[in-house]
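Every protein chain except one is present and positioned as in the full complex.
As written, the chains take the letters A and B, and residue 1 is the first residue of each chain.
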Amino acid sequence: MSAASSFAPVGAVVAVRKRLQRRYGLVVLGLVLLSLAVASLSMSVGDYPLPLADVLRSLLSPFTGHADAANDFIVLGVRLPRVTAGLLSGAAFGLSGIIFQTILRNPLASPDIVGITTGASAAAVLAIIIFKWSGLGVSVMACGGAVLTALLIYGLAWRNGVTPYRLVLIGIGMAALAGAVVSYLFTRARIMEVQEALSWLTGSLNGSTFENLTPLAIALIVLVPLAALLSRSLRTLQMGDDAARALGTRVEFSRLGLILVAVLLAAFATAAVGPVSFVAFIAGPIARRLLGPSGNALLPAALVGGLVTNAADFVAQHMLGRNQLPVGVVTGALGAVFLIYLLAAAHRSGRGG
Amino acid sequence: MTARATSATGLPPAARAGGFVLLALALVVVLALSITVGARPIALSDIWNAVTAFDPAQTNHKIILDLRLPRTLVGLLVGAALGLSGAILQGATRNPLADPGILGINAGATLCVVLGISVFGITQLSGYVWLAFLGAGAAMLVVYLVASLGREGATPVKLALAGAAVTAALTSVTSAILITNVQTLDQIRFWQVGALTGRTTDILLQVAPFILAGIVLALLTSRILDGLALGDDVARGLGLKVQRGRAMVGLAAVILAGAATAAAGPIAFVGLTVPHLARAFTGPNYRWILPYSMLLAPILLLGADIVGRIIVPPGELQVGIVTAALGAPFFIALVRRRKLAEL
């Protein structure tokens, strides 16, 4: 009897775990398939008329040697880098966002809201308007701006440790300051420089090339395994500082490491495509809602990020009238809708920010 | 935390009236400086003549009466409006970080002004006023509603984040318009920095009635705010109508902050920091915090404007930049203070 009664709960746990694992697998598979679907759509639709068969032929041309210069340029030189930029930057923003949200234990805290991307923006605008740089120089400045802002926020929020509350509020203060810098630079620049800076500030996949995606790709290769490694301690952090400390995690160290990874991800993504708003903000919560109570949302959040970015870019390019808008315009609108949903959902379940 | 326990902070009650008089004197000095100091040196005798024996042919007289005087008065009203709206918002929400600027009104006002320029072809500052007013009010309402979702209501962090999020959302719509409309961009960039330059008498006359009405309404709320500071239940016990009180505060805040933004463009940090400065003198008593904020804010705003006028000759630095540069460090110091959340 006693053996049977202790066996039953174990069996239930195993069953639950299996169910959760299956759900995780389904979610990941679903996201991958959806991403592929959106990517195929983006690859086959455009102002340059190109039948699907030609798109496929061009995609395979590096292997088949069946080259058609004009088509290959559009498929391999324009659309493929664009889709790749969306996937990579979206994944980086999504990862960065979910790490922030988990560490700060607040679904509203993401790098775009706590001021890190605004710091990157101010640095980039400085580069565009004052130094008259473009391309790589702007990216380097954006990256440096993001890291510097993050360090400043963390340093200023430090007072016998860092509370999420202080971190978020100081981040917002820094964002307002960086915003004032941008406003000022806008009044000192020639109008075309302001146009260039504004388009960068909105976040755009225009003009993506494999060359300017390389730094982001390398960053992802290095940082994603690091994030996965640290995410084990992330799960204990979710239980709160006291619980985590009781479990023996060196709280401050893990937190710092993860924040650094998240900041770098946001920095490299911002450098590549500009501060595409709200992707970091919405990817995590969407992934969590898809997964339910089960485990590690890092990979799903990254997939959601890439999916959302490419879907938004498709809408911005092809579904908003004659003008092709930068992707950031659509993600911004999307984020507002999602925010209200999030707060309404928090109302129902009683879990507020 | 009761009113009695913390009334020890700030000046002793007897000294508060004296402090108020000193502040009033300081404001008069700043007003005088704002009339006398500018990008163009003008002799005091000329200034006196401009007032007593105005001669429209004299450029110096025109500058005093048509530029510096309206600019100074707009600064006075905008400052008072920002300081008061910050103070009553912080009181009504019991949130030390409530600030009209952080609550999304700037983004709302900017979007409406951008629409006005691009859709209706409005080109002059005085034409922006109504639009900015409308946008500011609407945005603030949305932020408050969004932040109020959820069980604990509008907590400090939720308000701030909802403000930042709504700001980002509105900004993306604004960007969508500006990216394809360079003429609008060229105009809006000088407005959205926040400035008192070019604010002439017609702008003063447009916003003055609103700000004056808002000031009266705000000062009337001090009893409600003192009650709310004790908690809603205690306030009800004291016979206060809590809901009606909050609505009145909200209305006053929207009028004040909306009119201020309409007149000067987005100006950050003044509404946020001044009430805290006032509290340092007065302790937690809104009967004093409100008048103190009303005097301190224009002193700071006009002071920042004067600094901006002389720091980069022969041009000027906009007041919005100066207040951001001074306000951000203060804000950060404020956040670092331990007991901030308990207001």
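As a convention for this text, contacts are C-beta pairs under 8 Å (C-beta built on N, C-alpha and C of every residue); 3 or more make two chains touch, one makes a residue touch a chain.
Methods note: contacts and distances are computed from a predicted model.
> Quick one: find the hidden chain's UniProt protein name among "Lactate utilization protein B/C", "Polyprenyl synthetase family protein", "Probable chemoreceptor glutamine deamidase CheD" or "Fe/B12 periplasmic-binding domain-containing protein".
"Fe/B12 periplasmic-binding domain-containing protein"
> Would you indicate which residue among A:20, A:76, A:228 or A:315 is in contact with the undisplayed chain?
Within the whole complex, the residue contacting the unshown chain is A:76.
> Could you tell me which of B:34, B:222, B:273 or B:318 touches the chain that is not displayed?
Of the candidates B:34, B:222, B:273 or B:318, B:318 is in touch with the missing chain.
> Can you work out which residue in B:159, B:195 or B:268 touches the chain that's missing from view?
Checking the options B:159, B:195 or B:268, the one contacting the hidden chain is B:195.
> Determine and list the subunit B residues touching the chain excluded from the picture.
Touching the chain left out of view, subunit B contributes residues 38-40, 59, 62-63, 66-68, 123-126, 179-183, 186-187, 190-191, 195, 197-198, 200, 309, 313-316, 318.
> Touching the hidden chain in the full complex, which residues of subunit A are there? Just list them.
Its contact residues with the unshown chain are 46-49, 62, 67-70, 72-74, 76-78, 132, 134-135, 187-188, 190-192, 195-196, 199, 206-207, 210-211, 323-324.
One rule holds for everything that comes next: only the chains that are shown with their structure count from here on.
> Taking each chain's centre as its mean C-alpha position, how far apart are subunit A and subunit B in Å?
Subunit A and subunit B have C-alpha centres separated by 35 Å.
> Show me the residue ranges of subunit B that touch subunit A in the complex, using the header's touch definition.
97, 101-102, 146-147, 149-152, 155-158, 160-162, 164-166, 168-173, 175-176, 178-180, 182, 185-186, 189-190, 192-194, 268-269, 317-318, 320-321, 324-325, 328, 331-332, 335-336, 338, 341
> Mind pulling up the subunit A residues that touch subunit B in the complex?
106, 108-109, 112-113, 156-157, 159, 165-166, 168-170, 172-177, 179-180, 183-184, 186-187, 191, 194-195, 198-199, 201-202, 277-278, 281, 323, 325-326, 328-333, 335-336, 339-340, 343-344, 346-347, 350-353
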